[in-house]
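Note that this complex is displayed minus one protein chain, with the remaining chains in position.
Moving on, here comes chain A:
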Amino acid sequence: MFFCSGWIAAEEATRAPALGAWLGRQRFLLRMGAGRLGAPMERHCGVAATSASSVREPTPGGPDGRRREPLRRRANSASASAVGASASAEGVRRDRPGSYSGATSASRQRVESLRKKRPLFPWFGLDIGGTLVKLVYFEPKDITAEEEEEEVESLKSIRKYLTSNVAYGSTGIRDVHLELKDLTLCGRKGNLHFIRFPTHDMPAFIQMGRDKNFSSLHTVFCATGGGAYKFEEDFLTIGDLQLCKLDELDCLIKGILYIDSVGFNGRSQCYYFENPADSEKCQKLPFDLRNPYPLLLVNIGSGVSILAVYSKDNYKRVTGTSLGGGTFFGLCCLLTGCTTFEEALEMASRGDSTKVDKLVRDIYGGDYERFGLPGWAVASSFGNMMSKEKREAVSKEDLARATLITITNNIGSIARMCALNEDVRSWVPQTSKEGSCQHLEFFANF
């Protein structure tokens, strides 16, 4: 079986790296001898959802074109456009899990000085992806009067600012529906908040950190994703903030495994689709992750990373593809003129991809029996667009839908092949030819 996570797969999952970043730092502290952190997190704070999916034969085509299924879409899916921080560039291979690099000695000193204490508030986890920045913020709810008194003004104002708003500036959004309430982390009770904003607003964010005098808080900014490297210098020179950089894949897995044990406010985070090809019978079911290894983790951010995970800290990046969420969104922008990911998804939910794609039946008049291909399978994505007349007859919604299906099918194909090649075979549920629509469901159900 494999997991899909990331900003296309299921929006909750996109928080995994950001959370993992924070958790990773905890582990680091643990290694440094912060004894009491060694205890298992009492009341788990769950975040990322992972979508376990049954797999299917990669037909040359994809979803059943006949049954165009209205995408079920939750109102709050507007927040979905967060990038799974992992840079999924092909060939990016991690040899060392989470590494501190760069200006670590200073932060190490600082960490040393914190040995006896739990880390100072505020607790942040930052995942700076190619498209989106995901920020996790832990809001302590068990602050004693004594603490309240000690709390410096800037810290207080940060807490107030973050928790009392749902939007920050023109692009920052707090995904209220994802908020994890009343959990215990490092012995503190509180809520976990999820905030996202586009990566291109990173300079404004850093500027804000400077304006609000973050550096005076002596907090360690745990960050992962490519942007942790890209913006490290800016954080230091403009914000006087040192980043604690953590490997994003490490963070991703840590985050996912962690939240799985936690659940989403009482519900399971990992789910799969039963009877995905049948719109009537198709249902989202929780997947039991108690004994998940080996598993394939498909992280869909701007691009896609595919990891084979053999145990908690034994994993490798198998491959990746550049056809990911960025491709879906990018192509939709070019093809439809849409400006937000939500808009692109919304259009896709209303379109008919069979007008855009060339199906097997368009070529063979029906099923291609020689190879057992059903007539409704997609033979050529965008294949109908070779014809001028058909180009003129499609709507923007159709194009968005076709883009979505093209990308998701492709990810499914590659993931399935990886599962076979990496011998996570036993975990691949019986493949079924028709099961092509669950990928769509990843999109559809957040």
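Note that contacts are C-beta pairs under 8 Å (C-beta built on N, C-alpha and C of every residue); 3 or more make two chains touch, one makes a residue touch a chain; residues count from 1.
Criterion: contacts and distances are computed from a predicted model.
The chain that is not shown carries the UniProt protein name "4'-phosphopantetheine phosphatase", picked from "Leukemia inhibitory factor receptor", "Cytochrome c oxidase subunit 3", "4'-phosphopantetheine phosphatase" or "26S proteasome non-ATPase regulatory subunit 1 homolog".
Touch with the chain that is not drawn comes from one residue among A:242, A:299, A:321 or A:354, which is A:321. Which of A:141, A:230 or A:312 touches the hidden chain is settled by the complete complex: it is A:230. For the chain missing from the display, the contacting residue among A:309, A:385 or A:404 is A:385, taking the whole complex into account. Where chain A meets the missing chain, the touching residues are 58-62, 87-92, 101, 129-131, 198-200, 225-227, 229-232, 301-303, 319, 321-327, 329-335, 341, 356-358, 363, 365, 370-373, 377-386, 388, 391, 399, 406, 409-410, 413-414, 417-418, 420-421.
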